[in-house]
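See structure below.
In this view, the complex is presented without one of its protein chains, the others remaining in place.
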Amino acid sequence: MTLAKRKSKLALSRDNRWRLRKFVADYGVYIALLILLLVAALLTPKLFAVDTIAVVMRQASQLGIVAIGQTLVLLVAGLDLSVGGIFIMTSVVVAEVGNGRNEMIAPAILTALALGALVGLGNGLLVTKRRVPPFVATLGMLVLVKGATQAYTRGVPGGFVPEALGIVNQSWFVLSVPLALWLGLNAIFIFVLRGTTYGRRVYAVGSNIEAARLSGIPVDAIRISVYVLGSLFAVASGIVLTGYVLYVDRFIGSGLDLDSIAAAVVGGTAFIGGRGGLLGTIAGVLIIQILSTMVVLLGLDVEVQFIIKGLVILGAVTLYSVASTES
Amino acid sequence: MNEPILEMRGISKSFAGVQALKNVSFRCQAGLVYGLVGENGAGKSTLMKILAGAYKADAGEIIYKGMPRETASTGEIIDSGISIIYQELALVPQMSVAENIFLGREPRNRLGILDLGQLHARSNELLSRLGVALDTRLSVSELTIAQQQLVEIAKALSQDADLIVMDEPSAILAGSELDQLFDIIAALKAQGVTIVYISHRLEEVFRIADEVTVLKDGEVVDSRPISQLDRPTLVRLMVGRSLDEIFPQTDHEQGDLVLSAEDIETDTILDGVSLRLHAGEILGIAGMVGSGRTELARALFGADPLTHGEVRLVGKSLQWKTPSQAIRAGLVLVPEDRKSQGLFTALSVRINITIPILSRLSRLGIVRRPAEEGVVINAQQRLSIVMTSPEQETQYLSGGNQQKVVLAKWLETEPTVIILDEPTRGVDVGAKFEIYKLMRQLNDRGIAIIMISSELPEIIGMSDRILVMNDGRVAGELSRENADEERIIELATLGSAEAQLA
Amino acid sequence: MTISTLQDTTLDTLRYGKEQIMKKLFTLLLAISLALGVGAVSLAQDDDMSGMSFEFTEEQIAASPYLQSVLSRLEQSYDTSEFAKDGPYRIAFAAQGTSNAWSALMDAHAYWYVEHLGEDVVSELLYGDAQASADVQVPQVEDLLAQEPDALILVPMGAAALSAPVERAMMQGVPVVLCASAVETDNFVTEVGTNLWVVGASLAQYVVDQLDGEGNIVIMTGIPGVTTSDIMEEGADAVFAANPGIHVLDKQPGFWSPADAKGIMETWLVQYGDDIDGIWSGGAQMSQGIISAYLDAGLDIPPIGGGEWQNGFLRLALEHDIKYLAWQYPNAMITMCIDAALQILAGEPTPRFIDFSGVIPNSEPFTDVEGADYFREDWSDDVHGPITMPDEKLEELGFKVMDDGG
Partner (left out) sequence: MNGLGGIMGGQPQARALFLRRNGPIIMVYAFILLLIVIGATQSERFLSERNLANVARQSAFLGIVALGQMLVILTAGIDLSVGSLVKVSILVSAIVMNGENANVVPAILAALALGVLVGLVHGFLINELRIAPFIVTLASLVILKGIGLTISSSPVGKASREVMMFYVQKVGPLPVIALMFFVLVLLTMLLLRYTVFGKHLVAVGGHVEVAHLSGVPVKRTRYAVYVLCSLTAVVTGLLWLSRMGVGDPAIGDGIELQTITAVIIGGTSLFGGRASVLGTLGGVLLLGITANLLVMLGVSQFIQGLIQGVIIVAAVALYKQEGD
């Protein structure tokens, strides 16, 4: 009798703990987003105009798409710093292959995706086969990709971005092409992560690589595939960005690499892998984007944005850290 | 009566809602050897970690040398004269032997600079007191496990401790090394040093202890002088039942040969191991840590590639190179270290259990949720896993339930052979008993089991046959009838050739 | 040699198609060797070279150290006899480097011009690629100086960061020609560029004129902290401050990036919408982003003070009939920098400030009225005019000349 009673009591306290932890992990970032929106309602009501929402969502999509890939890579306890190089490479490829001709858009995109996959493969092989820490492997690839793009273009990307790529700037009220793409990719990959064997394996590899190996999961193949996916999402973001500016830009997407990590981390994806997911990242992306829009709406200096962004990252991880720390 | 050097009163401690220690009191007098015994998970190590300052007790007080001890850092506690030799070796692999021995208390010269001459001289002196010849400049990662254990002991000696806690030092020491250890303990005792000796090898306890304290399920069951105890009494105190009650017996017939390994070798320590396993049989594998037991399991499972020999799963007669091939062929491994190799602690029970059988539960790569939930409910009932929901993360389950989740995960693959590496480590007695029952049930269904264990009663109680490993080789095979602890230890420490000579 | 050697030569290459290039190359070489003196011929009929002329007030000069420096240096000459030596010369060129097309074209002009001058004039062009970063450029200048060049041409990536290296070069006896931007010290021989304060002010004046002195405007600056951007901003601020009818709604940096510029413009558009009557922009790439944001929003585009002769910008502006004033910052000014270095090494007195405006042909500001004359269908978007080297060099560099469109 007493034993049973004690057991149920123990179970209850364990129960509360993991439920609290899970609540913070799953919804903490949404609470933060809600608070941010309340602050915005007081300071910048303009944020809630349909036009503003449309702009915020479209800009968020550019970050959001690459953040999907970054989240996947973080889930297997990785990191991808090479995305910045991929943006530039994509922009150059679209201009060089596309060369102003709309019928060349598809070949241009395919070329960019193929090259992106190659970069991802390089990242994955370095991390799995040579056991290079992801930070260093993807940093090396970043320098390499930038250098290769530079060598190929000899400093000057030739060609033109085909005008039809401007389709990504189309929108119907709030729904723009990038937003649709972002939401669509999120829907697909939320399902992939939750409902498919592949998704399970991604989490398993990130959560405990040795256990995953002993469970018969081809861990190297999973990790390589995730790096390839990460690069492909970077290409997708690069294409949206290129269509956005319709111009080859050497600095295209600068800052989005670190922002994508920040978005995932703020969204609750753990740096050590296996924990978090895309729902959190969506909120992380929105927080970062709304903050930068508010800075413009308030007419604040850009430097303030850096400080706020840093504090938001720290605040979010502190929350997760405190919530997950055992007694 | 003398003043006790140490008195721990009413110590309680819980982890994530699991009570590890309940109102435990423990006292020691100077210059005596105390045996602290109890099954795995009884709370011995937790108690000692509280003593070491590595954990903070939830309740209770510690009086050391007549003074109530306030919370202190591990360094201050070491300085106060308490040193602990941990069960999991507490050495920094990248540092040298000498640096490890004096880690945290490095000798310095007047300028505050590390005195390397002294560091090595004193280390050598300590090691020679242990009768060990070891280059103090070698880094610890280059030592064998037994050598590392000796370094640990040297480290404790270096601390000029008044109280030394040894947490299962004998688990990895063998023969002459063990005799040396007992000599050292005797010498220390003569110098007035108090020793707390944690072990579940009872003969050792009877050999050296003056007083024995028994912990069970986080509570002190009894504490009395060794002279008032005999073996059966002590066993009953530890486990609460007699051995016959713990290890369920069934009559089952040995079936056909299902698994055979011929002269297998890997890049690890394994050196030409052969074995045969029949349906419905439990083959126990005993041996010291580092004898190649775990490596054998990994080799059979395809986790480490074979460099020589072959493994055959009879009936399928195929060779595998990866765990996934082994799993598909019907052979699974429940690894030794649950947390680092078996469990996805951050993931839910549901995901943990279904990971190896996802392809069966999915169509076109999409998991069929109802089928999956069915599996989880089935597993929960079969193994009576205590959890609040299939979505609960496994890190919030108790050790026993975690182990059941790992077992459930592998049982769902419907294997013909299961390798269990230390299946009851860190599991409470109740869960242990359930695991034994489960093993018998599996046997009855014709499933063959290889069980690796450090716990000799478990090996002897459960196995139909016992292979004893030593230095990567099979040192001997014992049948159930002629197996006893002495015989196994002899084989495990001396190896077959020496054992025959002896 | 004087600083105005090559001016007449370039028109032809601009005006004629590539089929004529071989022939033109000869003409070109001939023209260069013959041409002396200033021949500022304009592509368009607009000969008004004073497009950027500007009347400053005393207060404005007093408030701007930059203006004081430029205005005084315009009248000074540097006695370069201490640097006189016989050629051929080894000239170090610390470039902005492989960062954008403007800079790549400047490098191309430099290599072409040195080749064109011949080995007996410049035996070696030592090159440093700063990747548009002061961090990279400071050590690079040291590397270049370690090779003991006869002169240093520097496109400074930071006015402050490069000041001390410039002083050290001068101390070492290496004359320094600053190209396209200034440093904080006065201890250099000469600067080739234009009065950026006036550029900023003229662009602002254009906006003011377009609005008849009344209206709301937004200001998009380049990169805060970069001299070119800061000085232009200073000029713009002075003009807008002098026109009380102009209300500045907001000012944000667009980092000379079309993407950043578009993002900010989108936010402005939802915030102010039709209230924006005019835009001041610190660069053509940002103007592209601004136009793009307007096009997406489907709003009418107000006059923009801040285009450049950049083919992509002109394409957009022509297509959408945008009113703008374009300023110019020709990468071909590097040829003047090399000329200046040669002049110094010849020991001839050298003006302390050399304005390319009116020296390099077609480098004057222009508006949408003349825009069509500058636009080149066969150039890719990235090309910044004017180009004074032959078209082949442009193609060699990888600027795809657009196909016929299939």
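Should a chain be cited, it is by its letter among A, B and C, assigned in written order, with residues numbered from 1 in that chain.
Keep this in mind: a contact is a pair of C-beta atoms (placed from the backbone, for glycine too) under 8 Å apart; a residue touches a chain by one contact, two chains touch by 3 or more.
Everything quoted here is computed from the prediction, not taken from an experiment.
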Quiz item: Touched by the hidden chain, which of the shown chains?
Solution: A, B, C
Quiz prompt | Candidates B:143, B:258 or B:435 - the one touching the absent chain | solution = B:143
Quiz item: In the full complex, which of B:67, B:133, B:190 or B:364 touches the chain missing from this view?
Solution: B:133
Quiz item: Looking at C:159, C:218 or C:317, which residue reaches the missing chain?
Solution: C:159
Self-check item: Residue ranges of chain A at the interface with the undisplayed chain
Solution: 122, 126, 130-133, 135-137, 139-141, 143-148, 150-151, 153-155, 209, 258, 261-262, 265, 271-272, 301-311, 313-314, 317-318, 321-322, 325
Practice problem: Determine and list the chain B residues touching the chain excluded from the picture. | Solution: 52, 54, 73-79, 84, 86, 90-95, 99, 103-106, 108, 112-114, 116, 120-121, 124, 127-128, 132-138, 142-144, 147, 155
Quiz item: Please identify, in ascending order, the residues of chain C that touch the omitted chain?
Solution: 95, 97-98, 107, 124-129, 131, 133-135, 138-140, 142-148, 157-165, 167-168, 184-185, 224-226, 230
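The rule is simple: only the chains that are shown with their structure count from here on.
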Quiz item: Of the chains present, which has its C-alpha mean closest to the combined C-alpha mean?
Solution: A
Exercise. Provide the C-alpha centroid distance between chain A and chain B, rounded to the nearest whole angstrom.
Key: 42
Exercise. Report, in whole Å, the distance between the mean C-alpha point of chain A and the mean C-alpha point of chain C.
Key: 38
Practice problem: State the interface residues of chain A toward chain B in the complex, per the touch definition above. | Solution: 7, 10-11, 13-15, 17-18, 21-22, 195-198, 200-201, 203-204, 207-208, 210-218, 270, 274-275, 326-327
Self-check item: chain C-touching residues of chain A, taken from the complex the two chains share
Solution: 46, 49, 51-52, 54-55, 58-59, 95-96, 99-101, 103, 150, 153-161, 169, 171, 241, 244-254, 293, 296-297, 299, 302
Quiz item: Where on chain B does chain A make contact in their complex?
Solution: 14-19, 301, 303, 322-328, 333, 335, 340-347, 351, 354-356, 358-359, 362, 365-367, 369, 386, 388, 391-393, 395-397, 409
